[in-house]
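In what follows, a single structure is set out as structure tokens and then discussed.
A single protein chain has been omitted from the complex, and every remaining protein chain is retained in its original position.
After this line comes chain A, so read on.
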Amino acid sequence: MKRIRRKARIPHFEKSLSFSPEAKDVSPSVKENIDYIKEQLFNTDDILERDIYFDDRQGKLIFLETLSDKHLIMESIIKPLERAKVGVVEHVITSSGFEVGESLDKAISWIISGKSLLFLEGIPEMYVCETGLVIKRDVREPDNEGIVRGSHDGFIENLITNLHMIRNRIENPNLVVQYFTLGKKSDTKVALVYMKNLAKEELIDEVARRLNLIPTDFILSPGFIGEYIEDDTYSPFPQLLYTERPDRTIAYIMEGRFAILSEGNPTAIIAPVTLFSFYQSPDDYHSRWMFGSLIRTIRFASFLIAFILPGLYISVVTFHPEVLPIELIYSVKSSIERVPYPSLIEAFFMELTLELIREAGIRLPTRVSQTIGIVGGLVIGDSVVQTGLVSLPMIIVVALTAISAFVVPSHELSSTVRLLRFPLMIAAAMFGFIGMAAGLFLIFTHLAKLETFGNPYFSPFMPFKLKGFKDTFIRFPLWHLNKSTKDSTPDERNSEKAILGEGRK
């Protein structure tokens, strides 16, 4: 909170779109108005104007062809006007959004947001019609968050469509959408979505405050918003959950959290979340609860494997080989003896190679990335052992670690886990088990103090809440979960009641 206040002290730059400082009213002369607008937009070539005759007056329709839907303009403005010939403009035009404006300054911001302006000779007013062109792709399942069963739709780059998907799923009057316009040089529409009766009021006030304080010029991605509103930027742990799945989003909204969606991006930001939210997947709730629990437990095991195993292995082979059973010591030692480097260097070499392969695989088209898989996996994996650069057990450890890191359903946490194992590896290589213990102690202390929007991040472990475990390691049957307490919501709340509108006075 303190951090954001500090950032807000950065002087606010005036929106440097070329708005003239003094207010200018619409003049009765059409030409004067058109010239003014063109001049303000520096005679950009994509301005279109069309002559209109209405009510025995000469008029002009002006719009940006790159932002407006020409077909819509024809249907809702030109055709009705030509058919009616005389009458009141407001009554004739069939556009869904219609306004009458008198100030030319506003005209500029309207026109760059895709609206069409109509001027009539002798009338010092302009008619503003909503004619924005919407180009959007089809709704389809996000590639990075596939699931086996359940709904297969995902958010797209259009805010209205995304909000539609949420509203459509939550038919409840308590669902509130709050719009914000962010960015000093380019406006980005951002929507804050929450359940009025479930989300704490202080939480919503706080997030609205933080959103309004964002001092950036323009919003490129939700990551921009995320970095400005999160509590601790210097933490390796992700404090906001990003998802492209509407079902996941509404599940969190119904738990009293909020979602932030922005125009032009299919990603929703969800907060406040705990570490364990990142390990939940909609799939858990589609399978039977026992199996769902098993899968979830495996995911947590993967979390531990991914960031402890390399360190553990290093500390065992460098400091405490006597921990292993005697037969294992022989086979491990015989493999290690051929490698001249300390195991930390082995591990770093292998982990970095793996990250390289992964990074290369992401950027390349699918057909080429298969080659990377073969070169990286087979050729490098096999030959580093043959050459004696890396020992076989190390390959096993690194491979297991890599697989475990990818089990995490969230990309952000997966990167955190991959990042955190490096300091642990160094600690292990320096001080063995004791170093690991100290390293883990530091990490968990960090988790203990981390809070997002006033909610403890490592709940239900810290602070310990037995009830919170109903949906953490084990997914209890759903009728159990209805009564479980969630951190983001008032404790005494019984979620089912609250959804029906009885929860809060």
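A few points about this structure:
Methods note: a contact is a pair of C-beta atoms (placed from the backbone, for glycine too) under 8 Å apart; a residue touches a chain by one contact, two chains touch by 3 or more; residues count from 1.
In this section, contacts and distances are computed from a predicted model.
Choosing from "Sarcosine oxidase subunit delta", "ABC-2 type transport system ATP-binding protein", "Spore germination protein (Amino acid permease)" or "Menaquinol-cytochrome c reductase cytochrome b/c subunit", the protein name stored in UniProt for the chain missing from the display reads "Spore germination protein (Amino acid permease)". In the complete assembly, the contact with the undisplayed chain comes from A:Leu324, out of A:Leu220, A:Ala251 or A:Leu324. One of A:Arg288, A:Lys449 or A:Lys467 touches the chain omitted from the figure, and that residue is A:Lys449. Within the entire complex, the positions of chain A that touch the omitted partner chain are 320, 322-326, 431-438, 441-442, 444-445, 448-449, 456, 458, 461-464.
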